[in-house]
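Of the protein chains in this complex, all but one are displayed in their positions.
Going by the order they are written in, the chains are A, B and C; count residues from 1 in each one.
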Amino acid sequence: MDKLQIRNFIATRVAKEFHNGDVVNLGIGLPTAVANFIPKDIKIHLQSENGLIGLGPQPNEDDIDYDITNAGGQPVTLIEGGMYFDSSTSFGIIRGGHVDVTVLGSLQVDQTGSLANWIIPGKMVPGMGGAMDLVTGAKKVIIAMTHTNNGKPKILEKCTLPLTAKNQVNLIITEMGVMEIREGKIHLLEYNPLFTFEEIQEATQATLVIDHPIKMDMEV
Amino acid sequence: MDKLQIRNFIATRVAKEFHNGDVVNLGIGLPTAVANFIPKDIKIHLQSENGLIGLGPQPNEDDIDYDITNAGGQPVTLIEGGMYFDSSTSFGIIRGGHVDVTVLGSLQVDQTGSLANWIIPGKMVPGMGGAMDLVTGAKKVIIAMTHTNNGKPKILEKCTLPLTAKNQVNLIITEMGVMEIREGKIHLLEYNPLFTFEEIQEATQATLVIDHPIKMDMEV
Amino acid sequence: MKEIIKIDDLKFHVFDGMSIMVGGFMAVGTPEFLIDELVQLGVKNLTIICNDAGFVDRGVGKLIVNGQVHKLIASHIGLNPEAGRLMSEGLMECELIPQGTLIERIRCGGSGLGGFLTPTGIGTIVEEGKKIIQSEGKDYILELPLRADLALIEGTTVDQFGNVLYTKTTRNFNPVMATATDKVIVGARKMIESIDPDCVMTPHIFVDYMIMGGQ
Partner (left out) sequence: MKEIIKIDDLKFHVFDGMSIMVGGFMAVGTPEFLIDELVQLGVKNLTIICNDAGFVDRGVGKLIVNGQVHKLIASHIGLNPEAGRLMSEGLMECELIPQGTLIERIRCGGSGLGGFLTPTGIGTIVEEGKKIIQSEGKDYILELPLRADLALIEGTTVDQFGNVLYTKTTRNFNPVMATATDKVIVGARKMIESIDPDCVMTPHIFVDYMIMGGQ
């Protein structure tokens, strides 16, 4: 799979985790793409931490209203029934467990559910923005990312980079499989049949629990 | 002075403490009456802790809107420029020091500025409502009350009833005088010439600092 | 789209021994017709969280008079003499909390905070049994979050999506309570197609059910 195929493959699978009525916050990058793959029969409410629920598609060039942006600063639209609020309300919603699912990328995730996605020591530190609140507050935290970083494992026994949050990740979805974190272990629930179990374990530093995983749906 | 005269006399004097633009919260009873005596050239903003700023006069019987009440549950009106908010915002305003003056009655006040106005042991306890937040948060706390309770002093060295708040009272205004609490002492700033200094001290359990007080304006 | 249910369906959402937050300030902003239904249903041993005890014939006062309330958490009960009597005779437990602390504890419960430091109540019996924390030379009481099973909210206007507007001083505790309970039922006066997205007071994600019929 090429880069775009991987991205769409992961996004398609993430989108299947949503239930009707879910409040969902999508991080920047790959997670943002998930919005394009939501099954037609599922209606979710996209939250954006800068102050809205009901994020709609990006507007046409001519319809841009610079007073409506998402948390990445891009012009967006609001769907019917959506509404705006201030940052205090927004993080009350996030920290208070009113966001059902948040989807984020990560540099590292470990088998205790800790994740590290905001500092690479020695590089510029952009800041954590709302990520720490999101992964701490959301009911379900899904990490959507490529399985490795140029062949180097990102799914570890223990994160080595500074943490974004401790013990918060529930699910990891990569181009190789779907992994659930449960009681300090990473369970491979689904796998991409393009890879063998050995290859998937090879690309993962933590030891995977592989107990009859099912094949991932390859249709994008 | 009869009861009504005393009430109007105290209320008139309290009203002189306000400055243009002040945000003021008036407690129930005598303090509520203060609103009727505000000098014409002074415009203040009356706050009501149930959720409004810009409290107007009571409506005529025919104009009553039961969706607008004050903190005592009475139908009121909203003046131009006023607005409504929720209880969380209301107490943010109160505790955050955005109320310039609060005027309350009290059962006891002492020379440390502590006050007791919510429990009489052995009697029904109605609850503190918003009083504790108001006296703790307001920039200036004025106690407006009759000087004694059937001859029994209410201005004490130390309150004997359960406190509403510690060290918060700035000014006490009664039918006998105007007293300021400063560094653990009660200073008589103004006196009602119908009483002698001896009579005023007699009616007060705390020792008053009487250092050239001026006569109160007797015009109501 | 939130589910609109009938007043008769309220029975499926209440049970003996549950905790209920009820909006309103001296019954202004209380969904009176939902309270009437609770009286009809006769659910018992309730823990009621409300600004006050209402009146004997208005607001949560009706539940108190009817003996359905095991415990009341409020800031004052002065306008309902029956509440005072039940409390002093030990027939109803009553926890009195300063009003600003009460609303802030509910906000904490709804927004995932573990507590807050307030100066209100320092040096009074309110601080008894609580942790006192000094910060920047000043004493504060550590107050903890408050949540409940159900919130009964009075919405003046709702839209088909479940967004809510409150009019005038009926707002009071309603929007904050709607964030702090497992289930939220709005008793609404009026439904419109959609509320201006800038002016929504309770976003639809907080609302579980709407019952029309408020006055």
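Keep this in mind: contacts are C-beta pairs under 8 Å (C-beta built on N, C-alpha and C of every residue); 3 or more make two chains touch, one makes a residue touch a chain.
Everything quoted here is computed from the prediction, not taken from an experiment.
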One chain isn't displayed here. Which of the visible ones does it touch?
A, B, C
Full-complex touch with the removed chain, picking from A:81, A:105, A:130 or A:213, is A:130
Touching the left-out chain: which of B:9, B:85 or B:118?
B:85
Contacts from subunit B to the absent chain lie at residues 23, 45, 52-54, 78, 80-85, 91-98, 136-137
For subunit C, which residues touch the unseen chain?
104, 108, 112-119, 133, 135-136, 138, 140, 142, 144, 165-168, 171, 197-199
Touching residues on subunit A - with respect to the absent chain:
48-52, 65-69, 71, 73, 78, 84-88, 90-91, 94-95, 114, 124-133, 136-137, 162-167
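Please note the rule applied: only the chains that are shown with their structure count from here on.
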May I ask which two chains are joined by the most contacting C-beta pairs?
B-C
Between subunit B and subunit A, distance of the C-alpha-averaged centres to the nearest whole Å:
56
How many angstrom lie between the CA centroids of subunit A and subunit C, rounded to a whole number?
35
Scan subunit C for residues touching two or more other chains and write them down.
107
Subunit B, residues touching no fewer than two other chains
none
